[in-house]
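For this view, one protein chain was removed and the others were kept in their places.
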């Protein structure tokens, strides 16, 4: 194992880029969006994530509420869970993530995202940068993109 | 002291995130905005920073001028000064900061920020990325957010 | 040679910032835009890059097509080529670049940029973050800004 | 066969109009959009055209690129192919088309359309008028409408 | 009678152009809008067309409905009726019209126009192109412009 090894195939990228790269003791991840790369399907609401995740996020079962909160909550969960999977594929774990840069389509979504993030970081929180941008790939349905960095020292 | 230690309490964050984190020889900071966390007060002009800072920045005492330039100059000073305090709390100093990512609400503010930044980096300047974004937290009064990274090798 | 040495003069920055900085085994670059710093001239189309680059990018010779595609293709080429020059000036090479953050004025330009990027990274691709922002420096003619990081271990 | 005969049923129009009409030695076609009249389905991307056409147009298999370029490329192909079918139903062939009026939703799409058009007119190109309009029928998903005229002299 | 003769005075144009021109077996008409050239008056509703036409178009006598539907229905009727008069002045009849290019201010008006058009073309319908444009002459009250072509072979 070299300090600069190849990305795993855990998260198939949308374009030609690596899902993660090791550089020294660091694992750098690409910005993650809520697109299921196998199905080329965008996560648009509770119905696109596992039922137990939807329950954890507070799905009410009331249409008017779920249709409003579902998209950002489901995308937040999906993105952070995929970051977790990617870091694990790279030999680390979620608590090794020490930095997040978070891009929103609309910062009114921040409180929803913030609540979801706490489930993924019960211990020491990462450093964080948050801005609102005009758009992300691939379409306007994308509400959030998160870029994570982890510290996973080689033995 | 470990290579990956706990954030200090110097800058109490608005949400649940760390003000800084050490990873190896690096200190990573969260994006900093001009909000006084103790008072939960946004820096809106010269009156929200120390008088000697306002003088340094060129406060004219003429209302029409100060009301235009004051907000971006005061926020620029506040943000960079808080970065300085945070790096020092992490065991380094401002000259250890080698990278800045700067988000603006309006790039017409850049020349003002640029002048302030020179006061904080009289020596070798950091690498720099500058973009204009739609919005930042917590409100539209925020004109700038700066994310800094420092190199502070452990003995 | 120290682990934290001075930026070369290869790419003369527009404001007071470094084109690159070494920190440990890493080379951090400033965000790069398509401005020729010597001539203070913005790259606006095929005519502002070498003819062989224009040919490589697919210049058709038809005015209506070239005037539409030329700006983003030429800026993409110029930015990535300047990143290559800067990394080489820092003692590395393009294949050492393992991370890119890419800011676009309009994400419809992404497919064009993506094709150009493949020419510069024929081997292992870097991790990648892509967002659309409102504006970049110095003017609205700038369609893309790319921030690169490379891993170039010291002997 | 009269100089002014009835439209065939090849392309079932959306409203009450003819797909084509002969007048003397000329065949006039209605403006064609990318709607499959049998299925009343709008062509939205590569998945709505035959796989070999998608390959010809340069489908990359990368989601972010294909989702951006697919709609205009697939609509361009569909519209021109349906013009070909209609002219053939009227007793002519694509090379008899000597005039095109092309309406775009966004002229940034022109280079993509232009490349597709070359596949359909390998020989002498038609005269051409190109403008950008506010909208076309039936919905905002329609990116292009093309009106063709052919010269097919009666024996 | 020559193959290329002079326009009649049936429809006095607003600027210096011909209402119609013969070229070979074809009669080409200028784009027609709903302006009464004698009175230099724009058709704005049912009150500007003959009562029996208003009845045919479905005038309800209810203000809220007629004020909404009246403008487009009355303009559609007026424009198509003037095309009929012009073609007759040129020696043909409405059924000789084989091609229409139709420009709308707002395509939501299309269903209304489409219903009116059926009254004028009970037999074989013409080929048709429909687009929405930003504006037409002389003012923003103009909702539709129709350009017709007829085939009226000389003996």
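In order of appearance the chains are A, B, C, D and E, and numbering begins at 1 in each one.
Quick note on the criterion: a residue touches a chain if its C-beta (ideal position, glycine included) is under 8 Å from a C-beta of that chain, and two chains touch if they have at least 3 such contacts.
Computed from a predicted structure; not experimentally measured.
Looking at the complex as a whole, the chain kept out of the display touches C, D, E. Considering the whole complex, the residue from E:35, E:54, E:83 or E:101 that touches the absent chain is E:101.
For the options C:65, C:86 or C:114, the residue in contact with the chain missing from this view is C:65.
Listed by residue number, the positions of subunit E touching the unshown chain are 3-4, 6-7, 13, 15-21, 23-24, 28-31, 101, 103, 133-137, 145, 147.
In the full complex, subunit C makes contact with the omitted chain through residues 62-65, 67-68. Considering the complete assembly, subunit D touches the hidden chain via residues 24-26, 98-101, 107, 110, 114, 117-118, 121, 124-134, 149, 151, 153.
Please note the rule applied: only the chains that are shown with their structure count from here on.
As for how the two copies subunit C and subunit D face one another, over half of their interface residue numbers coincide. Separating the centre of subunit A from that of subunit B, both taken as means of CA atoms, is a distance of 27 Å. Remark: subunit A and subunit D have CA centroids separated by 41 Å (rounded to whole angstrom). For subunit A, the set of residues touching two or more other chains reads 15-16, 24, 101, 133-134, 137. Judged by the touch criterion defined above, the protein chains form a pattern that is neither an open path, a ring nor a star, and not fully connected either. Across the whole structure, chains are in contact as follows: A-B, A-C, A-D, B-C, C-D, D-E.
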